[in-house]
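Take this structure first; my questions come after.
Only a single protein chain was left out; the remaining protein chains are all shown in position.
As written, the chain order gives the labels A, B, C, D, E, F, G, H, I, J and K, with residue 1 at the start of each chain.
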Amino acid sequence: MTVVKSTLSDSARETAGEALQSTLVDLIGLSLIGKQAHWNIVGPRFRSIHLQLDELVATARTFSDTVAERSAALGLPPDGRPETIAAAYTLPGSKNGWIKDDEVVRLVAETLEAAIGRLRERIEATEKADPVTQDLLIGITAELEKQRWMFEAENWPRD
Amino acid sequence: MTVVKSTLSDSARETAGEALQSTLVDLIGLSLIGKQAHWNIVGPRFRSIHLQLDELVATARTFSDTVAERSAALGLPPDGRPETIAAAYTLPGSKNGWIKDDEVVRLVAETLEAAIGRLRERIEATEKADPVTQDLLIGITAELEKQRWMFEAENWPRD
Amino acid sequence: MTVVKSTLSDSARETAGEALQSTLVDLIGLSLIGKQAHWNIVGPRFRSIHLQLDELVATARTFSDTVAERSAALGLPPDGRPETIAAAYTLPGSKNGWIKDDEVVRLVAETLEAAIGRLRERIEATEKADPVTQDLLIGITAELEKQRWMFEAENWPRD
Amino acid sequence: MTVVKSTLSDSARETAGEALQSTLVDLIGLSLIGKQAHWNIVGPRFRSIHLQLDELVATARTFSDTVAERSAALGLPPDGRPETIAAAYTLPGSKNGWIKDDEVVRLVAETLEAAIGRLRERIEATEKADPVTQDLLIGITAELEKQRWMFEAENWPRD
Amino acid sequence: MTVVKSTLSDSARETAGEALQSTLVDLIGLSLIGKQAHWNIVGPRFRSIHLQLDELVATARTFSDTVAERSAALGLPPDGRPETIAAAYTLPGSKNGWIKDDEVVRLVAETLEAAIGRLRERIEATEKADPVTQDLLIGITAELEKQRWMFEAENWPRD
Amino acid sequence: MTVVKSTLSDSARETAGEALQSTLVDLIGLSLIGKQAHWNIVGPRFRSIHLQLDELVATARTFSDTVAERSAALGLPPDGRPETIAAAYTLPGSKNGWIKDDEVVRLVAETLEAAIGRLRERIEATEKADPVTQDLLIGITAELEKQRWMFEAENWPRD
Amino acid sequence: MTVVKSTLSDSARETAGEALQSTLVDLIGLSLIGKQAHWNIVGPRFRSIHLQLDELVATARTFSDTVAERSAALGLPPDGRPETIAAAYTLPGSKNGWIKDDEVVRLVAETLEAAIGRLRERIEATEKADPVTQDLLIGITAELEKQRWMFEAENWPRD
Amino acid sequence: MTVVKSTLSDSARETAGEALQSTLVDLIGLSLIGKQAHWNIVGPRFRSIHLQLDELVATARTFSDTVAERSAALGLPPDGRPETIAAAYTLPGSKNGWIKDDEVVRLVAETLEAAIGRLRERIEATEKADPVTQDLLIGITAELEKQRWMFEAENWPRD
Amino acid sequence: MTVVKSTLSDSARETAGEALQSTLVDLIGLSLIGKQAHWNIVGPRFRSIHLQLDELVATARTFSDTVAERSAALGLPPDGRPETIAAAYTLPGSKNGWIKDDEVVRLVAETLEAAIGRLRERIEATEKADPVTQDLLIGITAELEKQRWMFEAENWPRD
Amino acid sequence: MTVVKSTLSDSARETAGEALQSTLVDLIGLSLIGKQAHWNIVGPRFRSIHLQLDELVATARTFSDTVAERSAALGLPPDGRPETIAAAYTLPGSKNGWIKDDEVVRLVAETLEAAIGRLRERIEATEKADPVTQDLLIGITAELEKQRWMFEAENWPRD
Amino acid sequence: MTVVKSTLSDSARETAGEALQSTLVDLIGLSLIGKQAHWNIVGPRFRSIHLQLDELVATARTFSDTVAERSAALGLPPDGRPETIAAAYTLPGSKNGWIKDDEVVRLVAETLEAAIGRLRERIEATEKADPVTQDLLIGITAELEKQRWMFEAENWPRD
Partner (left out) sequence: MTVVKSTLSDSARETAGEALQSTLVDLIGLSLIGKQAHWNIVGPRFRSIHLQLDELVATARTFSDTVAERSAALGLPPDGRPETIAAAYTLPGSKNGWIKDDEVVRLVAETLEAAIGRLRERIEATEKADPVTQDLLIGITAELEKQRWMFEAENWPRD
């Protein structure tokens, strides 16, 4: 017996559900490695990037909540447990110990670029399946692309 | 060469650092499984517990930030990466799929009880090493014990 | 002579206008029966559902304003008069006298499910006619589906 | 068996209940036709009256909530369903399609005048039955008479 | 020599003063037993009633301040000392140790019913003596009757 | 031709109108002499009374607005012109030049006592004519009596 | 013996004092006739001008406070009593009974023009005597000239 | 070497970039001529339209920021220099000297109509190229169409 | 069967529980006699002390809530019923009727001194038993000692 | 016939008007090139200067509004149209395409220096003509000199 | 090589710089001795003056920031080091140990009088050199003269 009934067909729900679950993993992962960099950054741009990373984390947290609740709204229980994130998260950017500010900027720009590439694929995949889910993914992409530009601009000139 | 110099002796720093790193893992883990339950809870108490869990998550996030920055302030880079949390987190409470409200309340009460037991040990361990770190751990314990009581009270009568 | 000129073709305007007018009726109806339940609910979950219903009413009121003003913006006078709502409103959920909390939860979940089904049809219908109207309907659907999930989750286990 | 026990005698409760139920119908009706005019007004005073009507709607919504909850507090389930409003609402002011600003001002002044006349009768009727209900009706009358004056003043010189 | 001169006749002042002093005792008592229940409640409705009781306490505290200052304004020093409350407070509702949520709801509904009955008598008693005091008592009654309804509705079905 | 139509009979309107116009004069006068004392007070209690007088002025200004708009709502144009206030204001309390703090406290207490006496008469006079106006006058009296008590209490021991 | 010692020479203080006292009279007068018009205005621009007048009154009240306290700061007790305003106020603009909106706009523009002319003279008069007082008068003039423009612009085309 | 790398193909980026740059020019132009009218409007509707124009300017400024940053996020430097706006802005609505309120309303309605027509073309043009950019343009269109309706409604009856 | 399980040993819990329960009694008593003085104070310092007492009451109320919830968190139901306070409260400071400001200041300083003395003993008593409870008592002592100093300073020169 | 009458002589008005119109052009230009740099800046100081530029733009926008309304208040219609700004703006600082952060800092410092030089001339020019206008220009100069210092300090050591 | 270039001539800059540096010393000194009195005051007016002194300190701190940044804006590094303040501060008012409230009021009034006398000289000195600096000094004088009056008024009757 279904716990939360869906308003979509089974195949549409599956497509949307996969897009949402993988986005959830990316966003939670992003929030964790964003905080990791927020705490471990060193260098003359410490304060500026330290603050910028907190905005990135806030964005990732807010969107992860929306994405998970969207999944639940479609009748699919979202999975954001530590072991799931550790197993499924494939974006670059995680690094242990103090990190130089230049490297933080470069890493975050790369991570965001990878995350956006995956989101663009999910936007296409969900167009027919569920325009409501697609609209949410478009909104996330817009915000992450804006944040990526800021790290890119900060990363100039690239070595 | 040390990146961030410490104001503690090496052994005191080591003791305080271990207490802080393991507390960090517990708190990040708590924030993740708190959100997991926030999204997957079902049952007649859905709304009430759904909201209460968000307060728990907010508490866990705020304290994890304070704990990680305290570690950095002692010259020890904190580690809050997804793989670290997945590997080091040992508290109960993680569960996949929809969860009945009764079970959520019971699980969270258990998780908090375990977390508090570990914090009490760290309070003792850091008393000599660093009273500043100890004071922070005392504050976290006070708040988690308050939240545990609320889930305990909600969990009555226990089956 | 046209009072407010439209920026759409006549047929596109007609399609969008119909979608908006029927959505307006659903939303005003929803706000009225949401308040009705808010006042008449009894049972051990009184306070929790009483508050949740006010959020539903606030959502329905805000969206009904947006929908009506979108209709006006297209040059079509919206109709939200009492007699229109009474005549055109076809969703379930209206009930006289005290209502038990379980029944409120079940009724609201049903009402929202019906409302969402109709919105999904209008999203398709307006895709070619007016993407601006479609985008508004997508946003309403996202929010109502989220609220439906909450009542569904609260409605578990279903008798 | 009574659901919500009353603190009034049966006849006092009946008198107060009738006054409250008919006031509820008037206020919900007022909020709907206020919004209708808010959306459909045209003419050089559009913005000014458009905003003023939203204050009237906010007043009517707030008071309708207070009135309905007062009825519930007396043990009488209030009835604010769409079909009830459509059937019981007898004030003037409802009009379909675009409405010229002059006419809006005139119509609202008339509607308020009629509503106030009915409230004054209910103030007298409830004096003995329930001074608490009477006090609420006095407060509503004070506010509606203030709003009526503003539309009256705006309506000068009358044609 | 009078400390604060009164603007009422001696007998009117005495009538109003008695009504205010006994209301003060009821309200302070209500605030104390409301907090007592807020701290000692257990059961599945813990969080919901725990929060509702804090609104009741806030109401009782605000009104006790207004009532005491009204007494002072009439030239009569109010008496809200611990020993006075303990001696003069006669409403039900006080209970030691953990209390089950069902019992809390039932007790508070009873307490409020008793308090309202006494207030209704004072409304009559002060009508001639001092309409300003009467108006204050009417306002308190309106609010307490509203809060009583909420506990009554939550208390359904009564065993 | 009447500019703003009244909802009262002619004689009731006359009674209510007189009560409101004379209250308006008292309140505007009170706001002016309150400010006069606020600026000219000297003595060791300067700051404390200086601040208290601003609360009195704020009260008098807010109520004068409500009273004047109530008069307009009854179809009677209020008169708050400088020459009217100067001619009609008969309360004590006006004084030129620096004023010692003791004298300010004594003067304000006297002024408020006189104002309240007049308000009590108007409460009686308007009971039959217009309970809505009476209710407003009761509210003003409650607030002014509270403020009078504070100045009285501050004025102890009286010389 | 001087109550509040001045930091200016006697003649400078006299010049500044006269400028401040006459400005005080103008501003209090302006606040009173602004409110008078706010209450008595009728016509199709009622709401718009009704709100604009309240901004004028707020400006006049704030500046009258600053001007009176500046006078006190120079050791000169300001005089803002009703009888002083009535005797010394010479600006146009006072009018009894309902006033048509066109006339209100015209009257206020005239009043402000007269007030500004007098302020310009005082700016010149205080330049040598006290640049601190002059700076305050310049600030008042800037604001009143801005408000005058708004009424002038609203007054176009002039009949 | 590219300064900010794009996540789109070259042709998609060119299409989106052109749509964004021309929208930027329209919005900055709109904000400038909106302020121009805000300052130069005269006539009996001065205050009402003066305030409405500031809302239009705020909208145009906020959207111009979003549009320019979206262009940067795609790797294309936006151009909002004075000379660019002057050269590229082609919407009607610019006018020197005082402007009668009727003419302001008419001009703004025309300007918005032209701006919306161009936005509708860009919505179509960007559908394939970049749904994220399209979604932003849809949001801008929704808001400008709402504002256009308000000026249209205010412009009735058209001469 | 234990309702709320404790995380302390039985003897530690007993020690901490006694300290918390007696502190709770002191703080509720303090809040009641603080309000008593707030209402009954007379004399030239009325306003100043009247306001200061409300800050003391707010402090006492906030801390009593924290202390009671800490007791519950340790598994011990707190007791704040009127009869308990009346029986267990042993601090000085309670007084009936109007009180002269000098006496209020002296009484409150004495009451706080006694309360602090008892808190200092409980700080020692709980050091081993429960450092979390001790930390809370230290925080309360810091605040009460600050408030005591203010009344002491105000009480100078002592007669 | 004059639309808005001036309170200055013709020659004084001309002098003040020229100063205001040229200041308006400078400030609007400054707001546009400030935004241009805000969007196009790249380099390691991206975030810091990006934010600082938005404060500059906010300053320029606020002052341009004040300056334009001051001109209108003097009876002179301000001119802030795109073509006027493009033709009359002569300050340096405009640049197309991405700009390196060092260059942005240098350009803005230069632009502000030029703007301030022109303001200093207008302060002298308006001293006799209109001290009210002069006071406004002094205020703008103070703020721009502060912002110039910040860019100068950031620009050190200069190459 | 100059670090921050000035927009003034060398001699004007020197004059303005001296006025600013000596004002900076006075204001920092004032903030320190204001806090000293805030902490050490005793006597029946403790609370009232304790609070008033914090407003004085807030004023002195805000102005010292503005003055120092104005100096920097003129290209002159301000000097607010402890040793500079101790060496250059010449105003009265510093006192060790507890201070009776009467003496605090007298001392602060004297200190402010001395500070104002020095500011008046600097206003004259900077008139030609830099009207922007002069305007700032005028604003500081206005505020300090207002605060001086309040202490003077509180200081009456002087012994």
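Definition applied: contacts are C-beta pairs under 8 Å (C-beta built on N, C-alpha and C of every residue); 3 or more make two chains touch, one makes a residue touch a chain.
Quantities reported herein were computed from a predicted structural model and do not represent experimental measurements.
Peer 1: Tell me which residue among K:T23, K:Q36 or K:T111 touches the hidden chain in the full complex.
Peer 2: Of all options in K:T23, K:Q36 or K:T111, contact with the hidden chain holds for K:Q36.
Peer 1: Which one touches the absent chain: J:V4, J:I33, J:I49 or J:I123?
Peer 2: Reading the full complex, the residue touching the unseen chain is J:I49.
Peer 1: Could you list which residues of chain I touch the chain missing from the display?
Peer 2: Against the left-out chain, chain I lists 113, 116-117, 120, 123, 134-135, 138-139, 141-142, 145-146, 148-149, 152-153, 156, 158.
Peer 1: For chain K, enumerate the residues touching the unshown chain of the complex.
Peer 2: That gives, for chain K, the contact residues 3-4, 28-29, 32-33, 35-36, 39-40, 42, 61, 64-65, 68-69, 71-72, 77-83, 85-87, 89, 94-98.
Peer 1: What is the set of chain B residues that contact the non-displayed chain in the whole complex?
Peer 2: Counting over the whole complex, chain B touches the hidden chain at residues 1, 3-5, 7, 69-70, 72-75, 131-132, 135-136.
Definition applied: only the chains that are shown with their structure count from here on.
Peer 1: Applying the touch definition from the top, give me the chains sitting in contact with each of chain C and chain H.
Peer 2: A, D
Peer 1: Go through A-B and J-K and name the pair with more C-beta contacts between its chains.
Peer 2: A-B
Peer 1: At what distance in angstrom does the C-alpha mean of chain H lie from that of chain D?
Peer 2: Inter-chain centre distance comes to 41 Å.
Peer 1: Please work out the Cα centroid separation of chain A and chain F, and write it as a whole number of Å.
Peer 2: Here the centre of chain F sits 62 Å away from the centre of chain A.
Peer 1: Chain B to chain J: how many Å between their CA centres?
Peer 2: Here the centre of chain J sits 53 Å away from the centre of chain B.
Peer 1: Would you give the residues of chain A that are in contact with at least 2 other chains, written as numbers and ranges?
Peer 2: 3-4, 69, 72, 135, 153, 156
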